[in-house]
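Yeah, one chain of the complex is gone here, protein chain that is, but the others are all in their spots.
Let's look at chain A:
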Amino acid sequence: MSTTTPVTTTPPLVAEKPSAAKVAKKRLSSPWASLAAIVLAVLWTLPTFGLLVSSFRPERAIKTTGWWTFFSNPTLTMDNYKGVFGGDGGVNLANFFINSLIICIPSVLIPLSLAALAAYAFAWINFPGKNILFLMVFALQIVPLQVTLIPLLEIYVNIKITGTFWTLWLSHATFALPLAIYLLHNFMREIPAGLIEAARVDGAGHVSIFFKVMLPLLTPALAAFGIFQFLWVWNDLLVALVFAGGGDEVAPITLQLANLSGTRGTAWQLLSAGAFVSIIVPVTVFLLLQRFFVRGLLAGSVKG
């Protein structure tokens, strides 16, 4: 019985897909839709483009005129980029790339691995109090992270891990877990029960089901959440500000970016160049993994 269920459910799915896709394709490829897409793309790119142009303009020009005046009076300079790499004895952003990576990678891996395990338990293991526990995890998403800042810092002070990367790893992991568990749980629930039952009939326990059946199917979802979390942690300033107190050893690049403009904000011409230096990593990550990203986003929606 159980082995036949996937066979019976898949054909309608396969039959539905092309029709939905066809309709979507037809609608989205009309000239008007293309025009709208192009207009949107231009509108969204314009500020970033302005930032890029600005980053090459001389200090006086940035401070007195808008970036579009570049086209009537083009002068290019690399001074801003020299400035953010410590050209004038100021901040050297290059030194903080490593810190940001050291913060980001565990902050993505810890919640991902924990959430995948927890989501599996919530989705496919029956234990007492499961629904209440899941509801609590779900509800935790509502708690704004700002209210936890001082209590969490107090805990870190008590267990004496302030000024280390642990504070950032643990904080980012805790803040990410509720959403991660919820997303992965929903994704796992959508995997046909027959698949699990078939594996169980073949003698697989929870561990081998998780690793051999679930993980390969989960890859797009994991990648999508991984990118989300990576971008969030890379761009985070608040958590780093509160918990990374301890000097340059643990400060991420965003903290230095905030300090780049100087004590009274007088060197703000460096900000556009600094922004471009710091987005190199997120842009690279996004471009390398965007295939997974789109698949992960679609995976839930098409099936649901």
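The rule we apply is simple: contacts are C-beta pairs under 8 Å (C-beta built on N, C-alpha and C of every residue); 3 or more make two chains touch, one makes a residue touch a chain; residues count from 1.
As a convention for this text, contacts and distances are computed from a predicted model.
J.: Name the absent chain as its UniProt record does, using one of the following: "ABC transporter substrate-binding protein", "Heme chaperone HemW", "Glutamyl-tRNA(Gln) amidotransferase subunit A" or "Lactate utilization protein C".
T.: So the chain that does not appear here would be "ABC transporter substrate-binding protein", according to UniProt.
J.: One chain isn't shown here. Among A:F122, A:Y156 or A:F210, which residue touches it?
T.: A:Y156
J.: Of the residues A:L51, A:L109, A:V213 or A:V281, which one touches the chain left out of the display?
T.: Missing-chain contact among the listed residues: A:V281.
J.: Quickly run down the residues of chain A that touch the omitted chain.
T.: Chain A touches the chain not shown through residues 59-60, 63-64, 88-91, 94-95, 97-98, 149-150, 153-154, 156-158, 162, 241-242, 245-248, 255, 258-268, 280-281, 283-284, 287-288.
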